[in-house]
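Here it is: the structure, laid out below.
A single protein chain has been omitted; all remaining protein chains appear in their positions.
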Amino acid sequence: MFNLPIEGEELFVLEFGDIVNYFSLYTTTLFLFATAFIIIAIIARPERQTDIIFGTDAVYTKEVSPDNLRFQRFMAIACGLATLGAVCSGDLFNFCLFTALIGITNIGIVAGVNNRYVLNAAYNYGIVAMVATTFLFGGAATALGSCGTLSIWELAGLGMVPLAAKMFLVLGVMGEGMAPFYIAKAEITRAPGAPYVLMIHVSSLLIFLRVIEIILTV
Amino acid sequence: MITLILPAVFIGLLFHGIHRKVIARIQGRPGPPIWQEILHTLKFSFKQTWIPKTASMPMYVFIVAVSIAIWTGAFYIVFSGGSLLLLFAVFMLHKITEHGLGLSSGSPYGKFGAIRSVMSAASEIPLFATIAGIYVVTGSLMISDITKYQEIHGPLLIHAFPIAIALYIVILSKMHYGPFSIIEAKEIVSGNRTEHFGVWRAGLEVAYALKTFVLLAAFVLLFIGALPWYLMLLAMLILLVSLSFVCAFTPMLSPFDAVAMQTVITGILAVYIIILGVMG
Partner (left out) sequence: MKKESYLIVTIITAIILGVAAFAVPIGIKPGWLPVIAVVLTFPVFVLALFLWWNASNIEGDFPFTGY
């Protein structure tokens, strides 16, 4: 791809006017992986999390109510679609837009759980994601300001994008893909997980993989 | 390619057995025979198998298949001289499957294993340092270009030693009984694999055997260069025994220490790569 020895050969190009999405061997792998998990999110029934009543031997299972299930599933699918957009976009701005969308839908997945602590955590993630948006679009704006374009096709291999813009992009992606924060707050043990919570991690790691490809390319 | 994958699975399982044997001998125990892990896999595949009522179906089964599929893909990437970045992606996807294994069953132990798996995503960061370092030194991320570079300039193990250390630590963090393998610590039963028993566990053993084989092969290809197959296997075995020594002598770290240590190693490597980039 782009005659750079980074991500394998170019497979397919999808043009929307001047927005040209591309599929290299690398991004296609990510795309297929995300697609597989979207299908799983659509067809899988949620796990029934078992928990121990503290101080006793009793064990109970948590059921997800149909309303919550519908909302979480919708958010998980939206998150998956945003991930598909982020991994195949050939334009820094579109990448940032899809990444911000991933942040929003991730909060949606977490907020779909009727639990005070989990909702509180969702609120915190919202703040983190909002702060990260500044870095994300700041990175894209810096790249636009110094290069005059945001198309990865134009920027590939030139090394014109300043290091600061790349660092902003990575920071933004780390904030939007909230898997590390979600883990650090341990709310995952309260929220019933698969397959919706897993979508958070799939999207977080896939956009992280994509941003690495972008910063090596541009 | 399938003609290579089946032997790779058996060699990977044999490597797991040798790993256990070496650890046992160092600790003064007789240890299991080295083909124990092959028997183990067969044993699990004959055990009665069902699906827990609390599990998320079909995710519970799907995630085992994904685990095997990604390492089959990684095997192809390494031996066809593909992109190192893709290998890195497979590592990350492996994190997702580890996480999914724990989440899909509904078991609290599995869940704790899954949490530790994402927490120890820090173990993937040294791999990124490896990739960045190799890109700075050789100017390419295609494994075929890197082996060609080594034919001309000699093994990377000598003139990019810190980068080799980084990949060594990544492989160490993926080994059973290692200091960083907090996701399978015994205080959380079997971590994320707790609820995957019988056939599912046998499938996972196949995936992990392929993983060990691919990781060792990738290290040899990246830092020593292309070798004839018997020397390659010998180099992989020596590498494995050195890893077993580390695993035998170090206790398992607490989750906090494991993550802190890997982050520190990555920090040191980042400084090394920046110096390399500025000087070179």
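Letters A and B name the chains as they come in the text, with residue numbers starting at 1 for each one.
In this text, contacts are C-beta pairs under 8 Å (C-beta built on N, C-alpha and C of every residue); 3 or more make two chains touch, one makes a residue touch a chain.
None of the values given here were measured: they were computed from a predicted structure.
Put simply, the missing chain touches B once the whole complex is considered.
Contact with the undisplayed chain is limited, among B:202, B:258 or B:273, to B:202.
Contact with the omitted chain, checked across B:35, B:76, B:149 or B:177, is made by B:76.
Per the touch definition above, the residue from B:38, B:66, B:101 or B:169 contacting the chain not shown is B:66. As for the chain not pictured, it touches subunit B at residues 1-3, 5, 45-50, 61, 64-69, 72-73, 76, 198-199, 202-203, 206.
Definition applied: only the chains that are shown with their structure count from here on.
The distance from the centre of subunit A to the centre of subunit B, each centre being the mean of the chain's C-alpha atoms, comes to 25 Å. On subunit B, the positions that touch subunit A within their shared complex are 53-59, 62, 66, 73, 82-83, 85-86, 88-89, 92-93, 95-96, 99-100, 103-108, 111-112, 114-115, 118-119, 121, 128, 135, 139-142, 145. Touching subunit B in their complex are the following residues of subunit A: 5-8, 25-26, 29-30, 33, 36, 40, 43-52, 61, 179-180, 182-184, 186, 188-189, 193-195, 197-198, 201-202, 205-206, 208-209, 212-213, 216.
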